[in-house]
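Dumping the structure here so I can ask a few things about it.
One chain of protein is taken out of this complex; the other chains stay put.
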Amino acid sequence: MTDDAPLLEVSNLRVAFPTRTGMAEAVRGVSFTLGREKLGIVGESGSGKSMTGRSILRLVPPPGRVSADRLAFRGEDLLAASPRRLRDIRGRRIAMVMQDPKYSLNPVMTVGRQIAEAYRVHSHAGAAEAKRRALEMLAAVRIRDPERVYDRYPHEVSGGMGQRIMIAMMLIPGPDLLIADEPTSALDVTVQMQVLAILDDLCSQRGMGMIFVSHDLNLVASFCDRILIMYAGRVVESCRASELHTATHPYTRGLLASLPRIGEPPGDLPVLSRDPAWLTAGLEA
Amino acid sequence: MTARSDIPPAGWRDWLTTDTPQSRTQARLGRAWAGWTAFRRNRLAVAGLLIVLALVVVAALAPVLAPYHPYAQDLNGRLLPPSLAHWLGTDAFGRDILSRLIHGARLTLMIVALVAATAPLAGLAIGTAAGYFGGWVDTVLMRITDIALAFPKLILALAFVAALGPGIENAVIAIAITSWPPYARIARAETLTVRHADFISAARLQGASSLRIILGHIMPLCVASLIVRTTLDMAGVILTAAGLGFLGLGAQPPLPEWGAMIANGRQYVLEQWWVAAMPGLAIFIVSLGFNLLGDGLRDVLDPKGD
């Protein structure tokens, strides 16, 4: 493990599912490298953006198969890692936040204990120490009364708070990379902004890298440093977030144009017409 | 995406598997075909289906298939072991066991069909009504169901038969009366999961009456799990009917009911084992067939796959 290696190297990543009529590829040759930055992966449903995020942690549901020329985390090959090593990396070095906290939290354990457990699994700290760290973490994700929230059960907290708790639980082992799959899509816009601010701060303070998977072009453009635009399992365009408006691929341009905007007069929105050529012409990032 | 390389091109198959059916019939048949394709992949289920189909065929053609008349006695040929003349041997009255089993298939099939045609339907009606209306309707219907569920099935059936008098019709009635509550529970549970679905709200917003919503929207979604449950229960129904027959409360002599046949054979079970074992084997095979079929249907009909 070397510190000058990029955080994540992905080369020719493929995810395939066997179907009755042969193998169906959900991800078809995605390549990128990630440093200590916020990388956005944007696409519509079925574009393979979530599968790309999941395949890094090898969390593709069976019978899906992941293959890649290279899939390395800080120089360590993830495809060759033993299940034990992979479990160690998951959580401690790479964390994942999903869209709906309700499914990711244990309903019969208080949220505080879940966060403390997450810390103890990876640090072997004592119970008191773990609780102290859990309360600190709850405060870090701006939960106003950590002591009180610590003893609540998942069903007793709101969606926005549940997502903050989830983030606290994922970030308490101090991972180097966070994969966030639509982490704020189920939240109201104002809560969404607050949760993003928390993630933003954690990235800049801890030097954490982040992969932010989302369908929301505007959000990704304003939040991330760099964007990959995916279509039908491929990356069709890659650009700096600030330069999204100068994107050249017709798919990206079509997506941007089809977004309604508050400042624009009402009227028909340009409709995206899909070119079959997009399916074959890929762009490597 | 939809290249079907492993399926040979055939006109009717394309017609069935098309994504753009041209008529109601084609859409329905296409759906049935998709179900059959899924079912076909489960070999045990196909075996179960074949057993059940065999039961139907045997029952339909009983007089043709049976080598002897089921009541034809031959007191000189009592308790003969299986031989070329009597493939499965003869019983205490010298009656051919094979012929009796073949004719008994009719009774078994009749019991199964009558129970399947009554108990699940009653349960479906009660369960969907309770689930859809909720409130006091639910409370009343479900308390009745609970009471019925509280009695052990065979004991309740015994009590009914004792009150109504022994006989195969009364046995069927008793089994039907004691087996509807689980169906009502299943139907209610299924109803509760879809009751607040948007498509039910949409139907209400079209001005659909409660009856139309229950019949046209809710019941079709409950039917799948009821069919599976009914098929799996059929083994139990056969066993209960056989149990009643065995206790002398079901089919009366000389009817060749399989349970009654075991009862007749039990006193010879050590020396002339075939008298009791052959009907036992028949019950075992048919029960197994229904169970396998039910398991296969569950895989096909369970809405989770949609």
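Some notes on this structure:
So that you can tell them apart, the chains are marked A and B in the order they are listed, and the count of residues begins at 1 in each.
Convention: contacts are C-beta pairs under 8 Å (C-beta built on N, C-alpha and C of every residue); 3 or more make two chains touch, one makes a residue touch a chain.
Basically, contacts and distances are computed from a predicted model.
One chain of the complex is hidden; its UniProt record names it "Glutathione import ATP-binding protein GsiA", one of "Cytochrome c-type biogenesis protein CcmF", "Glutathione import ATP-binding protein GsiA", "Lactate utilization protein B" or "Transmembrane transport protein". Across the complete structure, the visible chains that the omitted chain touches are A, B.
When the whole complex is considered, the residue among B:Arg188, B:His217 or B:Arg298 that touches the unshown chain is B:His217. Note on the undisplayed chain: of the listed residues B:Leu44, B:Ala117, B:Val140 or B:Ala197, the one touching it is B:Ala197. Residues of subunit B in contact with the chain left out of this view: 19-24, 26-27, 31, 197-199, 201-208, 212, 216-217, 220-221, 303, 306.
Within the entire complex, the positions of subunit A that touch the omitted partner chain are 44-45, 159, 188-194, 196-197, 200, 215, 217-219, 221-223, 254-255, 258-272.
Here is the rule we use: only the chains that are shown with their structure count from here on.
Remark: subunit A and subunit B have CA centroids separated by 50 Å (rounded to whole angstrom).
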